[in-house]
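Only one protein chain is missing from this complex, and each of the others stays in its spot.
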Amino acid sequence: MTRSHRLRLPAIAVVAVAALTVAACSSGGSSSSGPGGGGSSSAGGGSSSTALTASAPGITATTITIGSHQPLTGPAAPGYSEIAPASAAYFAYVNANGGVYGRKIAYKYLDDAYNPTTTSQVVRQLVLQDNAYAIFNGLGTPTHLAVLSFLNSQKIPDVFVASGCDCWNAPTTAPETFGWQLDYTREGKILGQYVAQHFAGKKIGYFYQDDEFGMDGVKGLDYEVPKSMVVSRQSYVPTNTNVAPQVAALRASGAQVVVSFSIPAFTALLKLTSLKLGFSPTLVVSNVGSDPITLSGLLEAFAKQGGATVNGNALTAGIISDGYAPSVGDAGNSWIALFKKVHDQYDAKAPFDGNVLYGMAAGYTFVQAMLKAGRNPTRADLVSAINSGLPQGPAVAPYAYSATDHDGVTGAYIGTVNNGILTQEGKVLTTDTSPTGPITPFSGTESQAPAGGVPAP
Amino acid sequence: MMTSPAGVPGAQQRDAASLVIEDLVAGYGEVRALDKVTIVAGAASITAVLGANGAGKTTLLRAISGMVRPRSGRVLLDGADRAGRSPEDMARAGIAHVPEGQGVIAELTVEENLRIGMMSWPGIAPRRADRAAALAEAYERFTVLADRRRKIAATLSGGERQMLVIARALVARPRVLLLDEPSLGLAPRVMTQVMDMVVRLSRESGITTVLVEQNARVALAIADRGVVLNLGRVVAEAPAGELAADVALRHHYLGF
Amino acid sequence: MRAQSTPRVLGAALVVAVMVVILSIRLNTFRDYQIAEIAIEVTAVAGLTVLTGLSGQISLGNGAFMAIGAYTTALITLHLGWPFIAVLVIAAAVTAVAGAVVGLAAARLHGPYLAGATLLVGVALPSVANAYPGTFGGDQGLNVVFTTPGFLGVNFPLTRWQAWVCSAVALVTLVLLANLSRSRVGRNWRAVRDNEVAAALAGVNVARTRILAFVVSATCAGMAGALLAIVTELVAPGAFTITLSIALLTAAVIGGLGTLPGALWGSLVIILVPTYATDVATSHGLSSSVASNIPVAAYGVVLILVMLIFPQGIQGGVRWALGLFGIPSAPARPAASVPDVTPRAGAAPASQHTVPARKGSPPESQEKEGTP
Partner (left out) sequence: MVEFLQFTLSGISFGMIYAAIALSLVLIWRGTRLLNFAQGGMAMFTTYVAIEVVHHTGSYWAGFAAALAAGVVLGAVAELAVIRPALGKPELNAVIITIGLLVLLEGLAGILYGGQFRSFPAAFSVIGLRAGSTPLGVSRFDVFVAGAVLATTLLLAIGFRYTSVGLRMRAAAFNATVARLSGIRVARVITLGWALAGLLGALAGVLVSPSTFLYPNSMDSIFVLGFTAAVIGGLDSPVGAVVGGLLLGVALSYAAGYLGSQGSDLTTVVALVILVVVLMFRPDGIFSGARVRRV
C-alpha cells in the first residue's frame, strides 16, 4: 500500500503559518472582546424614563444575548434536545410581547454532544467571541462542571443550570452559578419519605443510572428509607440496553417496590423487561424518568403485539412519581395553559411533554430574573437580583435563592400516573439537601401564571 | 477447426484462435516493464516466452489478460483488438491466465475450483448436463483429482495443484491459455507430467498456449515458437528449435 | 528521499513558535483557546501518525491514553499539587508504560484484530472511572486548577498562557518526532511496516520495534491528555469517549498519514470544520434539530470527500499544489516504489485483496509464495 514515506518537518513552517493565518482571518468577523462592556452602570430598576444602554457585554439598547450549551446531537440528545428550543420559544413569545424592558432576548445555544471538552469550547466561544451576557440553562453535570470555574473566574452569570446536581449551590466558590430544578438529593428524600411511609414492611429495590443523577437520588433515598428495607441495588449504564440481568436480580431479591432513578428510555426498558420476567413491582420513578407522555410514546408501539393490556397508558398506569412543576396533562392549570399556547405558536413540532415544559419554565425564571435586574443591568446586577430571591414561578414550590443559597426549586408533590397524567396526591413537600433536614408540607399557595404570560417587573 | 474432444458429446468447444500482440507498452508507475512488444501466436500453437528475472514476462501475461492495463498497443484475439479490457472480459472472451503459483484457490474444494473454471463460459446459465459433462471429462483425464474432488485444494501436493489448474483451464474451454511458470517448484518427474498435459491440451483441444518459463530448455522442448524478452523488449523470436540451437543466445539470455 | 537536517527542523519550529506568540496576542481570547485546542490535537495526532503511518499499526484507542494522561494530571495536581512541568513528565511516563502494556499485548495482532482490540481499550478504559468514583470522581470527573505563573502578572490572560504551554509542548513533540523518524528507530519502523519478514531478516527486532511505536504514540497522547486537563479544567469520562479516539485516527489520515504537517492539517479539520459548520447552520434560521445536525452531516461529507479527492490526505494535496509552483516539497516519487497498488486505474478491485495482510510487497514477490 502507498504511504507517504517519511515524517517531514520541511515545509512545516509554511504549513503552520498558513494554518494560523487561516485561523486569524476567520476570526475577523467577530473579534471584539474583553470583559468590561459599556461604561454606564445600572440605574437600578424602576424609572422607566432611563434610556436603554449597552450596560454590559451582550446587552445593547435592543437585545440581550445569552448563550447555552446543550446536547443537540449524540447519545444524550434524545429528550434533552427539546429543552433549548422550548426556552427559545418562550423567549420568542416574550420578545413578541414587549420583551424585557423592550429588549429582545437572543438565545444562542450550541451543541456540545454531552462532551465536556466540547462544552468547554462552545462556552468559551459564547462568552469570549459572541459576548453572551450570561450562560443560561447549560445542560448536564459533567459538561457544566467543565465550565464552572471558567464562568466564575470571568464573572459571567451562570444561571439556572439544567441539572439536579447539588454542586451548583456553592455561593462562596461559585458565586455566579445558580441551580434551578429540584436537585436529585431533595427529590430522593421526598420520594424516600413516601416509600418509607407507604410501603412500610415491604421489600424495596433500587434501579438507578450509574452517574451523579442516579447516585445523588439514591443518596437522598437512603436518608429516608431504612437500610433494612432495601433488598437490592441495581445500576445500569445508558450505553448498555440489556437490563435483563439487573431486573432479574431485582426480581430474585423479592423486591415488591422498585424505586427508579432512570431516564425515560430506561424506565420504559425496566417496564418491558419486567414484562419479560413476569415481574410486577410497584414502580416509584423520579421526575426525570416518569414523564408520562414520553413513556407512553415509547411503550405504545408494543401494544399491538402485546395484547390489550399492553398499551402505553396501561403500562404507565400506577407509576408513582414526583413533580416540581404542574403536570403536563393538567389542562386546567394556568401555567400549562400558558406554555401550551406558547408551544402551539412557536414550537409546535415538538411534542408538548415534560422536556418542553421544563425549557419554558426555566425560560420564564430567566425573564423573572432579568426584569428584577433592572433596566440597564450589569452582569453583577443579574447575580445580585437572584441573590435577593425570586418570587415563585411555574414550579410548585418556592426557589431557595438567597445570597447564601443558590439552589432552585425546593420541593415537589407526589403523584400517581393514570391515563397518561401525573395526578397530585397530597401536599407539596419542601426540604433541604442535608441528611436530617425535615420534609415539611408547603404552606404557601400555588402561583398563577400572569395574564399576559410575561412576568411582572 | 478442431473437433470436440472425445467422450464429451455435446460440449461446445470454441474454435481455436490466434493471439497477436502488437507494440504493447505497459508498466507500473514510472517503470516501463514492456516496451513495444510484438508477438504472433498462431491458432493452437504453443509459444514459449523466455528471459531473465525482470525481463517483463509476467507483465506480458498480465497485460494480455487485463490484469495490467496496457498503455498502448493492441491485443488481438482472432483479429479483434481487446487491449484494455478487464480480466473478467478477457476470461469471458476465452483467455485463461494462470498466474504463477496462485492458480488454485486453496480454500475451495477441488470440484469447486473446477466449477470456477466454468464461470467464464459464454452465456448466462449453462445447462446442468453441460456442467456435469465437463466435470466428468476433467475427472476422466485427471483421475488423481477425481479421487479428491471433495478435498480442499490446500491439501493437494504441488504437482496435483498444477494438474488442477490445468484441468480447470480445460473446463473453462479457453481459446488462449496463458501459463506463468507452471513448472516452478515441481519435482522433475511431475514437471514432465505437467508439460505433457500442456502439450495435450494444445494439440487435442486446439488451445493457443503462451508459456512463460524460467526453465527454457523444458519450455522450448514443447513449444512451437519461442520469444526472448530482455528488459521489456523482444530480443529474439523464432521457431523453438532454432532458439534452442542458438548457443550464443542461450548463453546470453537463457542460461543453459 | 533525503532527511531534513536538524537545524532546518528547529528553524521551522522557531518560526511557528514566534507565529503562535504573535497570533495569541493579536487575536481574541477565544482564538487563544482554539490555538490551545489545536496544539493539543496536534500533539495527540502526531503520535498516532507515527504509530499508524510509520510503524503500520492502527490504534482506535488513543483516546484512552489521553484519558490516562489527563487523570494522572488531575490526581497529581489534586493530591500533590506539583508544578505542571513535573506533572506533564509524570503523565508522559505513566502513559508510556500504558502504551508499552498495550503494545505488548498488540504486538502479535494485525489489521482489524488490532483495530478491534484498541477500540475496546478506548471504550473500556474510561468506564473504569465510573466504576471507582472514589478515586476518579465518577461521571462528574475531577477538577483541575491551573493558573498563570506569577511572573506574568495578574492580568495576563489564562487562555493565552494555556495556548503558549500547549503550543510549546506540541512543537517540542513535533521536533522530537521528526528527529526520531529520521533516526534508526524510524527506519526500523518503516522496515517493519513495509515487510515484517524482511525486516526481521535484516536484524530488526520486530516485536520491540512495534511496541516502541506504541510507547511513543501513547506518550504523545498522554501529554495531550495532560494539556487537555489544564485547558478544560475538568477530567471526566465523557470527554474520552470512543468518538475522541476515532477523531484522532481520522485527523491523522485526513491530514496525511505519516506526515507531521498532516497532523496539523488533520487537527485543523477536526477542530474547525464542526465549529464553522455550526456557525453557518445556526445563522440560517433553521429548526433546531436540523441546524444542529447539519454540522454532523457536513463533517461526514468532508471526511468522505477529502479521502476521495486527496488519497494521500491533505498534505498530499498540499505537496501537489506546491509542486504546481515548482516548490520541491514533495517527495520525488509518491508511490512509484509500490507498483501493485493501482494495477488498473479506475474500477479495479482485483488487487485490494492482495494488499492488506502482507503490506506493500510487490506482486512479483507475492507470487513467489506459491512455492510448496
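Just a few scattered comments:
Think of it as A, B and C in the order they're written, each chain with its own count starting at 1.
Rule of thumb we're sticking to: contacts are C-beta pairs under 8 Å (C-beta built on N, C-alpha and C of every residue); 3 or more make two chains touch, one makes a residue touch a chain.
Nothing here was measured: the structure is a model prediction, and the numbers come from that model.
Across the entire complex, contacts from the unshown chain go to A, B, C.
Touch with the chain omitted from the figure is made, among B:Ala172, B:Leu186, B:Ile207 or B:Ala236, by B:Ala172. Of the candidate positions B:Gly27, B:Pro70, B:Pro87 or B:Gly226, contact with the hidden chain is made by B:Pro87.
Among C:Met19, C:Ile58 or C:Cys166, the one in contact with the hidden chain is C:Ile58.
Within chain B, the residues in touch with the undisplayed chain are 65, 67, 86-88, 91-92, 96-99, 102-108, 112, 115-117, 119-121, 152, 154, 168, 172.
Chain A residues in contact with the hidden partner, per the touch definition given at the top, are 1-3, 72-75, 77-79, 81-82, 210, 233-237, 239-246, 248-249, 252, 264-265, 268-269, 272, 275-279, 294, 297-302, 304-307, 310, 351.
Residues 52, 58, 105, 108-110, 112-113, 115-117, 119-121, 123-124, 127-128, 130-131, 242, 246, 249-250, 253-254, 257, 289-290, 292-304, 307-308, 311-312, 341-343, 347-356, 369-370, 372 of chain C touch the missing chain (whole complex, contact as defined above).
Basically, only the chains that are shown with their structure count from here on.
Seen from the Cα centre of chain A, the chain whose own Cα centre is farthest off is B. Spacing of chain A relative to chain B, judged by their CA centroids, is 74 angstrom.
Chain centres here are Cα averages; for chain A and chain C they lie 36 Å apart.
In chain B, no residue touches two or more other chains. Among the residues of chain C, those in touch with two or more other chains are 335.
Interface of chain A with chain C (complex): residues 1-17, 19-20, 22-24, 26-27, 31-33, 72-74, 81, 84-85, 88, 108, 110-111, 113-117, 120-121, 124-125, 128-129, 141-143, 145-146, 148-150, 153, 165, 167, 210-212, 215, 237, 349.
Across the interface of their complex, chain A is touched by residues 1, 3-4, 8-9, 11-13, 15-16, 19-20, 23, 26-31, 33-35, 37-38, 49-50, 53-54, 127, 130, 133, 138-141, 143, 145, 158-159, 174-175, 177-178, 181-182, 186, 190, 193, 228, 231-234, 236-239, 241, 243-244, 256-262, 264-265, 268, 272, 275-276, 278, 282, 287-289, 292-293, 295-296, 311-313, 315-316, 318, 322, 327, 329, 331, 334-335, 338, 341, 355-356, 359-360 of chain C.
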